[in-house]
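Complex shown without one protein chain; remaining protein chains in place.
Per-chain numbering from 1; labels A and B assigned in written order.
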Amino acid sequence: MSFPKVNAVIVGAGAGGGIVAKELALAGLSVVLLERGDWARYDEHNDDELQSQRTPALGNPFGPDDRRHRRVFVYPNGSTRIVLPSEGAYSNNAGCIGGGTVSYGAMAWRFMPQDFRLRSTYGEVKDSTLEDWPISYDDLEPFYEKAEYEIGVAGDYTNNPFCGPRKKPFPMPAFPYNKEGRRIVETATRMGLHPFPIPMLRNSVPYNGRPACIHMRSCVGFACPVNAKAGTHNTVLPIALATGNCQLRTGCVAAEIIVDDRGHARGVRYFDSDNRAQEQPADLVMISASATETARLLLNSKSKLFPNGAGNNNDWVGHNLQGHCYVGAFGLIEEEVYEEAGPGATVGISDFNHGNPGLVGGGMLANEFIDLPYRFCDVRPPGEPRWGKAHKDFQRRYYKHVVRLIGPVQEIPNFSARVSVDPAVKDAWGIPVCRLSGTRHPYDLQGGEFLSKKAEAIIKETGATRVWRNGPSLWLSGGQHQAGTCRMGNDPKTSVTNRFGQVHQIDNLFIADGSLHVTNGGFNPVLTIMALAYWVSDYIKTGWKGSKFR
Amino acid sequence: MSQDLIVGIAGANGDGVSRRTVLKLVAVVALGAAVGVGASAGITHWGRTAPPPYRFFSEAEAKLLIAICEQIIPRDDTSGATDAGVIYYIDRQISGPLARHQQSYRLGLASFRKTCLQVYKTPFEELAFEQQTDALRLIEEGNAPNDLWGDPSQKAFFDLVLDHTRQGFYGSPRHGGNRDYASYRMLGLAYPNLIGQNRYANGRPI
Partner (left out) sequence: MTVTRRFKLVCAAGLFTSVFLLACGAGSLAWFHFGNPTNTCASCHEMTGVHSAWSASSHRTLHCRNCHGGSLTLDVHALRSHVNRVVQHFRRSPDQPIRLTEKHVLALQEACRACHPQSFADWQSSRHSATYARIFLDITHNRTEQLAADCLRCHGMFFGGNIEDLVKPISTTGPWALNDAAKASQPAIPCLACHQVHTPAAGFQSAHLYVRREQASFSADLLPITPITQGDHPVKVSPDPRQRLCTQCHAPNAFRQLGSADDRTPSGVHEGLSCLDCHSSHSNSAKASCAACHPSNSHCGLDVEKMDTSFRSTGSKHNIHFVACGDCHNGQRPAKGK
């Protein structure tokens, strides 16, 4: 069945799609927003560690489900395995309205100016596709600000000399440090570093009609029981829906972007919540389905002019899959540093993001979100027994006595780390699934070693008695920080979209999510995804001519 | 017309319903009620079954698995895996969301049993606690005779049970384990998590 034509159809109601829907609907465009998941239900999963998006032992509470979705993972030795969404190798983010922003930890980092021009700052890295972004920090600054004010960020950069220039302060005051944070701040300051409160997409005071944070210990991986954590589901989406211009359809799985023989996107073919095939024609098609799923959708959209998938005539779609290699250090400490008040991560250190002698990039360090008891089972120094009385003793003795500093290493893009579509395996709707293959760039080992040693040095200084590092690995990146698979660029031969997220050669097909990232920063990427969504929307709104784009 | 019909059906010849008809009806009601009571009693009697203690495991499998889990998280001055009901967690979840592991348990437990019989000449459950620890370490490290193991491998099986035991011990009680929040009490964590509502003074929470 085919619906009446609308101005824009958006695939994915996450960090990117939610914002685009609001911007376009408010500008008067008729919008259909397709989301494979549904509204997240708080009741079913709260404070249940086995149903947390971080440790989904019994399935992903915020989607997608294990029943209908799968992927193929290709191991470095070439063997393959079908993986389910609740398994790590699936590289899941989320599948519900709001996407990852419902259950994320909500760190609200801007990338630094250098993050947008890594190649010109550091030069070439062998065997990498390292490149500058086609846009600069200054281009994005007003849109970072918009994201900070519309979604809502609490922070204070007084003590962070490394961030890019800001025109306005944060809309909300920063959160206080917790015990662990205070210990780290004191130590790092003594060492001449510049610790500061982590900016958070979370209300430190009532903001935008939503209440202040109540400090749940179960925050990251869970939905907020009082809506103090800001996501697109409780900020921009309600505004989009209130305009009357935006129709949200849940349980809808996009199968293909319909591209006609003249290279024009005509709409989206999808399966609705009753698994019936549907078509939504539109003047403009926007894909915001995450770096893995956006790439898959483009690759599955074959047409006369694009026989290898939409926008893929130069074989760049799906390549350069990035995420973040998390490294850091842990220490056991005499003082009880655990606080029942969550979420735990309070202090950030940005001294090592850039300007590290002999190193391309670097990364931010922060103390960690509260580990609930099951996850804590793996917080162990090397060689510590995994079971028996020793396991129990460690849990009891140290659960409340660990200081941590971990952070995301700026990854060097690697062409061979990629999303393709599997030739044989299909999901419950018969759509070919993602095939994930490749590894991180070997250079990331260097970055990871560097950053984890910096963390170790600080943790040692806190007075911890036993300190160990979590080093880097080459294991394929992706997961909740997935990015890079449809990079933006000025040269159509080496990128998928132009600087406005517009797919090369398909004027009315746009992308707004982490796929656009040329590089993924040494920070959690969500605020950049949000800023990009505002940036792309702004371009569309400015060029919109009634029912046509430009 | 309707009056006619009723009279006709009841088999009365003249005016009113005959006593015979009433008697017949009473008999039918009594018979029906008796059959109803009898059938219900029969159903509840024949339907009565000894409660199957497990959904997936046989009692022998469960006994072995309980002993393994207790090794992984033993009881000391606080609850162990058995007290916390870890077996019920595993049994319930592999009959539900973790059904994909059923085969691994069935085959893995069989291999485990054979391994102990071959190496120690005694069933695992009957070994002394320290010997059980040694046996489990053997399997954890993959040092038991490999010909007794296929898929899952001994290491893979150990890792599976280790992971599920942790889940059952530390997870939410509603999934069958962590009975009465045993592990949370052990760690001194507030359970259930309680937080009062926000109170405000001048628009700021206090």
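Just so we're on the same page, contacts are C-beta pairs under 8 Å (C-beta built on N, C-alpha and C of every residue); 3 or more make two chains touch, one makes a residue touch a chain.
This one's a predicted model, so the numbers in the text were calculated from it and none came from an experiment.
Taking the complete complex into account, A:Met216 is the one of A:Ala147, A:Ile184 or A:Met216 that touches the chain left out. Although one chain is not drawn, the whole complex shows that of A:Pro142, A:Pro173 or A:Pro206 it is A:Pro206 that touches it. Note on the undisplayed chain: of the listed residues B:Ala39, B:Ala60 or B:Leu117, the one touching it is B:Ala39. The omitted chain makes contact with subunit B at the following residues, 5, 8-11, 24-25, 28-37, 39-41, 44-45, 47-52, 55, 92, 95-96, 172-174, 180-181, 185, 190-192, 194-200, 205-206.
Residues of subunit A that touch the chain left out of the display are 41-43, 46-48, 206, 209-211, 214-217, 225-227, 339-342.
Here, only the chains that are shown with their structure count from here on.
Our note on geometry: subunit A versus subunit B, Cα centroid distance of 38 Å, whole angstroms. Interface residues of subunit A facing subunit B in the complex, by the touch rule stated above, are 47-51, 57-59, 66, 84, 205-206, 211-212, 214-218, 226, 340, 372-374, 377, 386-389, 391-392, 395-396, 399-400. Across the interface of their complex, subunit A is touched by residues 71-74, 76, 78, 93, 97-98, 100, 133, 136, 140, 162-163, 165-167, 170-172, 174-175, 183-184, 186-190, 192-193, 195, 197-198, 200, 203-205 of subunit B.
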